[in-house]
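This structure is in structure tokens; I'll ask about it shortly.
With one protein chain removed, the remaining protein chains of the complex are shown where they sit.
Here is chain A:
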Amino acid sequence: MSDQEAQGTAETGSRPVRVFLVDDHALFRTGVRAELDHAADTVQVVGEAGSVDEAVAGIGHYRPDVVLLDVHMPDGGGAEVLRRVRPTLPEVVFLALSVSDAAEDVIAVIRAGARGYVTKTISGRELAEAVCRVAEGDAVFSPRLAGFVLDAFADRPGAAPIRDPELDLLTPRERDVLRLLARGYAYKEIASELFISVKTVETHVSSVLRKTQLSNRYELSRWASDRRLV
């Protein structure tokens, strides 16, 4: 993603998106805060937490729009925060932030309810864009997450039979969108490549997110159950 697409930030309106940071590394929180301060007109960091308990308390207190959530933390990690906060505050949106390359970690936190996943090496400006996008209700798929999801839904020998075609299969269009995402295309570029509107791209991505969270296909549920999430 680059300067060619700033549509995410432009449409957020006057009030900056209120962000809460959760990461067990204080140094990393400081870094993210400094980077997001450059985009202070669109994103405002209202609080931060270094542990699961602090995070649950802080999110309850500040009621942020978006929580930037580290996947790996002691005491259950990001998935535990999601499990404890979502029942009481369903309107808070979570964006996972991780250094992990392990597909199961990423898929697990998505299935626990995060609206997207970005890697920690993301630039401050891209992070601000991603925050704004999830705040508007869209999903944020980094190229890597798109790759993981394509892999998880792939028809390979030994995969579980499809029980619910509505949830267990990606439509060809959704597959196309994911492929382009994995190739590093921005939403706008995907739209012009597939001759559809940006809004339609967003709809497809949200639909893929929903399927990733709800499908019970073998790979997805195995990843989740390995992590004791089911």
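Keep in mind that, in the parts below, a residue touches a chain if its C-beta (ideal position, glycine included) is under 8 Å from a C-beta of that chain, and two chains touch if they have at least 3 such contacts; residues count from 1.
The rule is simple: contacts and distances are computed from a predicted model.
Enquirer: Which listed name, "Phage shock protein C (PspC) family protein", "Imelysin family protein", "Spore germination protein KA" or "Transport permease protein", is the one UniProt assigns to the chain that has been left out?
Expert: From the listed options "Phage shock protein C (PspC) family protein", "Imelysin family protein", "Spore germination protein KA" or "Transport permease protein", the omitted chain resolves to "Phage shock protein C (PspC) family protein".
Enquirer: Which of A:E48, A:D70, A:E129 or A:D168 touches the chain that is not shown?
Expert: Only one listed residue reaches the unshown chain, and that is A:D70.
Enquirer: Of A:V43, A:L82 or A:A182, which one is in contact with the hidden chain?
Expert: Considering all chains, including the one not shown, the answer is A:A182.
Enquirer: Across the whole complex, list the residues on chain A that are touched by the chain not included here.
Expert: Residues touching the hidden chain, for chain A, are 2, 4, 24-25, 27-28, 31, 70, 72-73, 99-102, 120-121, 143-144, 146-147, 150-151, 154, 156, 179, 182-185.
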